[in-house]
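First, the structure itself, so that you have it in front of you.
Removed from the display is one protein chain of the complex; every other protein chain stays in position.
The chains carry the letters A, B and C, assigned in the order they are written, with residues numbered from 1 in each.
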Amino acid sequence: MNMGFSAADLAFRDEVRAFLDAELIQRLRDGANGTPSVFVEPDIGLEWQRILHARGWLAYHWPVAAGGTGWSPVQRYIFEKECALADAPALSVLGLRLVGPVIAEFGTPEQKSRFLERILTAQDLWCQGYSEPGAGSDLASLKTRAVRDGDRYRVNGSKIWTTHAHYADWMFCLARTDPDVKPQAGISFLLMRMKQPGVTIRPIIGMAGDHEVNQVFFDDAEAMVVDRIGEEGQGWTIAKFLLENERGGSCVGPKLIADIDRLGRLAAVQPGVGGDIGWARRLARLKLEAEALEITELRILAELAQGRKPGPQTSLVKLVSSTLRQHIDEAAVDLFGLDGLQLATERPLYGNECPEPVGSKAAQMAMPTYLNSRAWTIFGGSNEVQKNIIAKTVLGL
Amino acid sequence: MNMGFSAADLAFRDEVRAFLDAELIQRLRDGANGTPSVFVEPDIGLEWQRILHARGWLAYHWPVAAGGTGWSPVQRYIFEKECALADAPALSVLGLRLVGPVIAEFGTPEQKSRFLERILTAQDLWCQGYSEPGAGSDLASLKTRAVRDGDRYRVNGSKIWTTHAHYADWMFCLARTDPDVKPQAGISFLLMRMKQPGVTIRPIIGMAGDHEVNQVFFDDAEAMVVDRIGEEGQGWTIAKFLLENERGGSCVGPKLIADIDRLGRLAAVQPGVGGDIGWARRLARLKLEAEALEITELRILAELAQGRKPGPQTSLVKLVSSTLRQHIDEAAVDLFGLDGLQLATERPLYGNECPEPVGSKAAQMAMPTYLNSRAWTIFGGSNEVQKNIIAKTVLGL
Amino acid sequence: MNFDLSEDQAMVKAAVERFVADIYGGDLAARRAGRATAAGFSPDAWARLADMGVLGVGTAHGGLSGGAAEVMVAMEALGRGLVAEPVLEAAIIPGFLLSAANSAALAGVLDGSRVVALAHAERAARHDLMHVETQAIASVGGVVIDGAKIAVLAGGTADSFIVSARGDDGIGLYLVSADAAELERRNYRLADGSVAAELVLRGVTGQRLNANLADVIPMARLAAAAEMLGLMGLLLDQTLAYLKTRQQFGQPLGAFQVIQHRMTDAYVLVEQARSQVLRAALAEPADFARAAAGAKAFVGESALTVAHTAVQMHGGMGITDELAIGHALKRIRVLALVFGDADSAIDDYRDAA
Partner (left out) sequence: MNFDLSEDQAMVKAAVERFVADIYGGDLAARRAGRATAAGFSPDAWARLADMGVLGVGTAHGGLSGGAAEVMVAMEALGRGLVAEPVLEAAIIPGFLLSAANSAALAGVLDGSRVVALAHAERAARHDLMHVETQAIASVGGVVIDGAKIAVLAGGTADSFIVSARGDDGIGLYLVSADAAELERRNYRLADGSVAAELVLRGVTGQRLNANLADVIPMARLAAAAEMLGLMGLLLDQTLAYLKTRQQFGQPLGAFQVIQHRMTDAYVLVEQARSQVLRAALAEPADFARAAAGAKAFVGESALTVAHTAVQMHGGMGITDELAIGHALKRIRVLALVFGDADSAIDDYRDAA
């Protein structure tokens, strides 16, 4: 048994670090740290995306043929870890992690050539049309209707929680093309332009005042048949592939540990906190949880690295990390005393025009980050749904 | 609004205190404090019962006609509070609180004269035959069968978790007298002698080594028809009355507060605990919970005192007090450091022949009390069942 | 032994509930409008509260007057209504202090014509309410104040401040005019959308008030606890209503056992919090400070738990700005932390015990 990296992997790590030192400019790091929400604004995210694309390291989840890096699972883990520790902006998963691999897997040659390159070059921004009002985590009850009309579909209905729809050029969207078969069978995977008369966007403002998600209404919106991925009725299969694909290895532990250590450093200079052993033990317990999660992820990674199917541990990473993320962000609010109560209404909180902080920049970020952080245990499968799944699939209850 | 007692009630309180100072001898207090389990041994409990009976204060839950005290709800509360604060042994509820009122309500004059006085004089000890193996909290699935045979029933089946069956002269017992009607309708409430060939008792030893509960087997055991309470098939109604009757006012908060304060005093003389602010805050949080529960009970009491039906708060007293009881007993184990790990196997832990403690008597009591305390959230309706009930009856979910 | 409202208390409750019904009427429009102003609340609504006598609750004077129990009744109803007006910050606290000091400034607080804010917190103090570095220095003209204050609640448009400062005789309270040249004010928004201020005082003339900081803290804590209790009730009821209607996987969310138990836990917290608030409001004077400290700590932690539950139970909608849920959570965050966080209130509770 050992939990170390091979010499080759360590060399790769040094290569990544050197790249980050050279290319990840301070403004981008500040942008990442000055973003309370889970998704970074395009003015930060896309610039970083271009830098990575120039280095050929952007599409590391894609097959080599489609422009991927061909990295091993361990290399992917190392790359994500080093980026996280260097405060790199999070890459938007919508094009790179979600629809990109889908097009690469199920798309026609023509679709691949039309869409993939433009995702990498950030000429096209994407959003995801899955959730619907009233449907919650229940995909089968999908109501958005797409009716064939010659070379196109006329789409009617509504999607909700659509991240960055207000920036997106395209949406990949699940719509019901056949109401007469059983629920899963009638769904198709459509790509549609966002900038068209039939599409209207209603912003949904978060508790902290951030505009991150939207409701999107389709009123005879058009989706071209040539932009359908896979066959009609294959939407469910493709959606499943996409979820599987999301479940490769993960690398959340190292960032959580880094954030906890950062709170520890901030605590050392926060008046009245130094001698508080209760605070110190609270932080230590969070760190033990995060360190355990890091090893849990390495156990999964070791399985992948040996070409084996990872064990049931994969199911708990999301559950543990979401809850831990919230506990860390709650601790941050508590750390700054009354300064932690400030909630600036202006956005963004990075750059020159951002509002002046009360106390410190870190104190200013605490409350909006905490409020946004409540989303972790709700979106992408709520904690309740995650536990239902683990109980059934892992514990056999 | 006020949460004080009237002058008359305060006078009654002083009367109770004077009685306790005079009559509650130290040996009985030591016996109560030296009992890790929820039920005290008869050699302690019955002596106290006789003292109360001599004073006419024993049957304070009974109708005056049956020998009750005619106390107001507030007087009952004051009496129980003062007894608890004085470390009086808990009275066995089986005869006094459970079957006594049932006989007084549903019994024939002949049954009343035969049973009630002997309960008060402790000539008869009682046990309860409700739970059955495999039935858990589910009374309707009762399997114990009673078949009419002339002037008696022949009873076959088994009861479990029967407290003090090994001391009892009589059992009040739910048995199925008619298997052909719907489950609730076929149940009768029978009284049967424990000392008879058809009854065998298997001790069930608790985690801490205490013999408190048993499994009781009926092998053609006899219950006389004249000892049936109410009509055949009326058992369900009577069982419900008994549960309602259990739900009058309660007085658990004051004892919990007293136990927490006791831990605070012990902590002050425990090496290494004095400066531990984490410990002090933990204890303070327990006390706030207990103080809240005390007021919650007073709110219920105030409703009863004004002749109104108490609100839904009654439903949470058992839930909160059981959990709090466990947290207090966990804190006690932690308080004594390594001395808290001792678990003497000899019983009883009071009196002259009890094993010598390691460190202190209080340290010796901590572990067995904690282990027995796990029963609080299981028996008398588990926390899970309590929450199901509150969600449905109070919250309407 | 009686927890029924007295006639006076019923009047207080009715007055606030009428105010909530008239001004707030069940949606967030009035709250948004109030928060959108520079002050963070509506002057008209404030005037209305003054007319109703609500701003005098807990003082020896003013329309509804009364004591701790009346403050509890008023603040719970204001919390339940998710009211934006700073009754705790700009009425209960200054009213208590100015009334104790028999200050002429009281009238303006009661009739709503003046906003007077307590400027006490300092960054170096963290949650230690007795840590005051601001100094009161005797000078020719009287006393001048030197120092800095943070998190001055309702400080955004206050025309005077009651400033705590350390002089020869320990911590004193001084009335200071907001437009004094030597006073620098910087406004900012708190999580609940209210406008707080940071102050820098460089030799500001202050008028000593004959009132003690230590006396107002228990009343402020009780009022904060009672407002949180009202917010807890709001969260519980709205969440229950949502869970009974919202369908998922073919049944109402409220039919899922896990959700039922989580809501039961929330219900228990609300009832226990109510008992702690009652305990403080009805405490003997000698026990009031201790009971109020305990209630503030207990209710603060319980309210935060209930708010987190309400957000989670509402799913995506819960984390938006569109429901009362998030606004209640943010107000609870503020109330739970001011006048001592849970640990420091617990320590006061222990020391007093």
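Going forward, contacts are C-beta pairs under 8 Å (C-beta built on N, C-alpha and C of every residue); 3 or more make two chains touch, one makes a residue touch a chain.
Since we're looking at a predicted model, the values are computed, not measured.
Contact with the omitted chain, checked across A:301, A:331, A:349 or A:362, is made by A:301. Counting over the whole complex, subunit C has residues 256-258, 261 touching the chain that is not drawn. Of the residues in subunit B, those that touch the hidden partner chain are 131, 134, 136-138, 160-161, 204-207, 209, 213, 270-273, 278, 333-334, 337-345, 358-359, 367, 371-372, 374-375, 377-379, 382-384, 387.
Residues of subunit A in touch with the missing chain: 1-6, 9, 74, 277, 280-281, 284-285, 287-289, 291-296, 298-299, 301-302, 305-306, 313, 316, 319-320, 384, 387-388, 390-392, 394-397.
The criterion applied here is as follows: only the chains that are shown with their structure count from here on.
Distance between subunit A and subunit C, defined via averaged C-alpha coordinates, is recorded as 38 Å.
One finds 43 Å separating the Cα centroids of subunit B and subunit C. Rounded to whole angstrom, the centroid-to-centroid distance between subunit A and subunit B, based on C-alpha atoms, equals 54 Å.
Residues of subunit B in contact with at least two other chains: 277, 281.
Among all residues of subunit C, those that touch two or more other chains are 259, 343.
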